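Complex shown without one protein chain; remaining protein chains in place.
Right, chain A next:
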Amino acid sequence: MSDVLIAIKNFVEGPIDYKSQKKTEDLNFYLLVLGSIIASLIGFITQSIFNLSIAFCVSIAATIIIVVPPYAAYNKEDNLNLPWFQPKAVAVPIIGEEVL
């Protein structure tokens, strides 16, 4: 693939490194749970389901902004910098034949 295509693919796909994948998964869980608890409290205290929905929507939007985009901080480790496995030539004895 040409560099341009790789750049486009990375922009559309937005990959992040392994550690950040774990981190965003945890952030997703804790932010949304916290958001829904706070939204429930706001709704209950003001006795209004409308306020609850607004608060919950805000927490969803905040979670999306934090979790979804591939920020530079999520790409500190280079995934592609793994060492390639180098195959070694090994002599294998085959029965009935002499190994050279």
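Throughout what follows, contacts are C-beta pairs under 8 Å (C-beta built on N, C-alpha and C of every residue); 3 or more make two chains touch, one makes a residue touch a chain; residues count from 1.
Just so it is clear, contacts and distances are computed from a predicted model.
Of "Protein DPCD", "Signal peptidase subunit 3", "Galectin" or "Checkpoint protein", only "Signal peptidase subunit 3" is the UniProt protein name of the chain excluded from the display. Seen across the whole complex, the unshown chain contacts chain A at 12-16, 21-22, 24-25, 28-29, 32-33, 36, 39-40, 43-44, 47-49, 52, 56, 60, 63-64, 67-70.
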